[in-house]
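Worksheet: one structure, shown below.
For this view, one protein chain was removed and the others were kept in their places.
Our next item is chain A:
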Amino acid sequence: MSDTERPPVLDQDRVANDFLALLRGDSYLSSGIAAIRVLYDILNNTDASTTFQVIAELESATSAMANAEQASLCVLTACEIFTRYVTLTPSEILDNRDFRVVLGFYRNRAYQFLQRSANSPNFIARIACAFMPRDGTVLVHSYSKVVLRVLATAKMSNSIGSKFRVFVTESRPDFSGRRMYEELVRHGFDATLILDVSVGSLMSSVDVVLIGAEGVLETGGIINKMGTLNITDSAKVMNKPVYVVAESIKFVKKAPMSKREITHIALYPQKPINMSLNITEARDASGLFRRFETDYNNDDKQNHYQQVDYSPPTNINLIITDLGIFPPEAVGGELVKLYA
């Protein structure tokens, strides 16, 4: 095969379907790790004959997955770090005329990366469970697989004890907090579902705030489900420790300058608020409870909400990753090593 002959174009739909099938098959699988698994398969089955073609294939697979249903920021970052890691080779190997040797090298690297990333939630849970309070309250936000794993590990780990209770925010409007609540109850936790708006007043009875992250930025700040900024701000004011648990595949090499840039980085679409919800039990002007029905037009562009928000590094105490435990200031240094 000559260098000018391009490999067959990647079937984007098939890639997206494989990705979604993996996610549906295991509900505790992180989307970043599922994406890496898909890329690993592509790399093993590729017909590419140059590094350029390999990278092009991986990038086209990345965009296919990013456009899929359950896309998230972590898919993009995981794929980018995977591609960089796999294709970083010492010059002795690259100079080899036979591309199969180089490809074999890439496949080895990919396997190492996949193995390590797949184990990273376990590693994080091990080192993070020391930070859970013995006999206190943990506040968590929305649904996060890593946070769930940390809590479950802390409960099982004999040296910590398992008496802490958990407050979960409801996290409207998609009610992902309810899903977290159901999981926690299933695992035997003393869990309480709280309103998003009550975080400020309940912060005084909380001992530790534990949140996941969709992305960890170069500044040390995090991008997470909308509502996180409220929580971290209240925690800071009340001097409660905020611990972020995130795998290193979620590190994003970007520093946002403004709130608008967050949207740009996160690539999350704005979602419309469901205006046709029946709001019951609200008091009207005369002080009586009445049943309200709203009848707004859903296409009204004004009533959209942002899905994620940015919490600055000053609100965060420690970021716990599979590369170690860092204060937020140290993230930039680690990122340089990852992206060097």
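We adopt the following convention: contacts are C-beta pairs under 8 Å (C-beta built on N, C-alpha and C of every residue); 3 or more make two chains touch, one makes a residue touch a chain; residues count from 1.
Rule of thumb we're sticking to: contacts and distances are computed from a predicted model.
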One chain of this complex is missing from the view, so tell me which of "Mitochondrial import receptor subunit TOM40-1-like isoform X1", "Glutathione S-transferase", "Translation initiation factor eIF2B subunit beta" or "TMM80 protein" is its UniProt name. "Translation initiation factor eIF2B subunit beta"
Which of A:L20, A:I55 or A:L114 contacts the chain that the document leaves out: A:L114
In the whole complex, what residues of chain A lie against the chain that is missing from view? 22, 26-29, 33-34, 37, 40, 44, 85, 88-90, 100-101, 103-105, 107-108, 111-119, 121-123, 125-127, 130-134, 145, 148-149, 152-153, 156-157, 186-187, 317-318, 323-327, 329-330, 333, 337-338, 340
